[in-house]
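This is the structure I have questions about; it appears just below.
Note that this complex is displayed minus one protein chain, with the remaining chains in position.
On to chain A.
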Amino acid sequence: MKNSTTTNINHHKEEQQHHPKNDPSTVSSIDSRFNQTLKNVQGLLKGRSIPGKVLLTRRAEPPDDPSIQSPTFGRSFSENDAGGRDHMHKSTEEKDQSTSKRNNEGANMLNPSTSNIDNTSKETHKSPMTARATDSTRVTKFTKELSVPTVRLERLRELGWSGVPPYMRPIVWRLLLGYAPPNSDRREGVLRRKRLEYLDCVAQFYDIPDTERSDDEINMLRQIAVDCPRTVPDVTFFQQEQVQKSLERILYTWAIRHPASGYVQGINDLVTPFLVVFLSEYLEGDVDNWSVSNLSPEKISDIEADCYWCLSKLLDGMQDHYTFAQPGIQRLVFKLKELVRRIDEPVSRHIEEQGLEFLQFAFRWFNCLLIREIPFHLVTRLWDTYLAEGDALPDFLVYIFASFLLTWSEKLQKLDFQEMVMFLQHLPTQNWTHQELEMVLSRAYMWHSMFNSSPSHLAS
């Protein structure tokens, strides 16, 4: 197994294996290049006057953000948090206390001066929402919902939005994505058929000699082969050769069957939550200690099929995110910018003044659905909410990502352009727990209820 850790190789003295005739200076006339480049530089400078001095202070290691540590806000679901959050679901709009509380908080959030996260967390701190039922209540609700002859998907969405108990994830995700039918009598049959269909696809598209592939297909397969070993490299499980082969088959088969987009880098990341969830039906303990070598080829094939179909279902709702120029993502990035402007004017102005484009950081967020930005062990919980959103997911992503970004509202306002780019490239989420993630989701939920229902009066 390959080692995925970063190796710091001491800076060797640059070797002189370089052949003299490769010396760049001999390749073209230095003088002519000087003049050419000078023209270029001068052209760029012409008519420009850039005021002020850019302060480039060295960025200290980001301190732990105290705002995300309010312990009483710990609705960290994990498997032991039970219920209590169903009222958070946006379809549950009863006029109860918590609803009005939510609106009050919302009003505060509109005021730019209080729109930083510290205030948010204090507000939330006092909120009575932390009261909750017990584990077993919640598990019971799921069990009950899953045991009926025809699962009521709306109900399952409401429950699932706040987190699914890990051992129920495989079945719940299959249902939420519309891969497994709600009708329990039909379920096994449908899955069996779908899994066979996947096997057929693999045989037809993947298990063929390269001579039968077009140039584009060869290119695609090559790109996938480049990316599989680089998929979530910090989780050693994904470095197993068999796992990477599965990944390759899933991705290639999907790409061939979705020619409008084909394979796009980052889709490899999107398979990984499905892989760990469907493998969890067969493997126990920590993901890092899993080995697939003891699983029968049939089991692996079933798991692959489930991943394939679930990936397909997920991406069906985001078709134009991966087509040429990725218009779907560009649209959402624009919406994100607008939403942030409405929620947090100061940070929005700062970002604009510094000339930072949302596309520069948020593109990857949408492209990889935040997998790259948070610790992998939190991803499946995040995806519970994604899948519960169903068709509404793309629009809701905008709220989640606004909430995610504004976790660092105050911090961002202290950084200049360059520092912001670097900060946003490596956000300090390494030590995040469920608690911080729940915070992001709750705030997203809250903003969604406010801004979606009354878009106009918020625009002022």
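Worth pointing out:
Quick note on the criterion: a residue touches a chain if its C-beta (ideal position, glycine included) is under 8 Å from a C-beta of that chain, and two chains touch if they have at least 3 such contacts; residues count from 1.
One rule holds for everything that comes next: contacts and distances are computed from a predicted model.
Not every chain of the complex appears here, and the one that does not is recorded in UniProt as "Ras-related protein RABA1f", selected from "WD40-repeat-containing domain protein", "Mediator of RNA polymerase II transcription subunit 27", "Ras-related protein RABA1f" or "Rab proteins geranylgeranyltransferase component A". Considering A:183, A:425 or A:452, the position touching the chain not shown turns out to be A:425 (whole complex). Here the missing chain is touched by one residue of A:166, A:182, A:233 or A:428, and it is A:233. Taking the complete complex into account, residues 2-9, 11-12, 14-15, 17-19, 21-22, 24-25, 27-28, 30, 33-45, 48-58, 222-223, 226-227, 229-233, 239, 262, 264-266, 268, 322, 324-326, 354-357, 359-360, 363-364, 367-368, 372, 417-418, 421-422, 425 of chain A touch the chain not shown.
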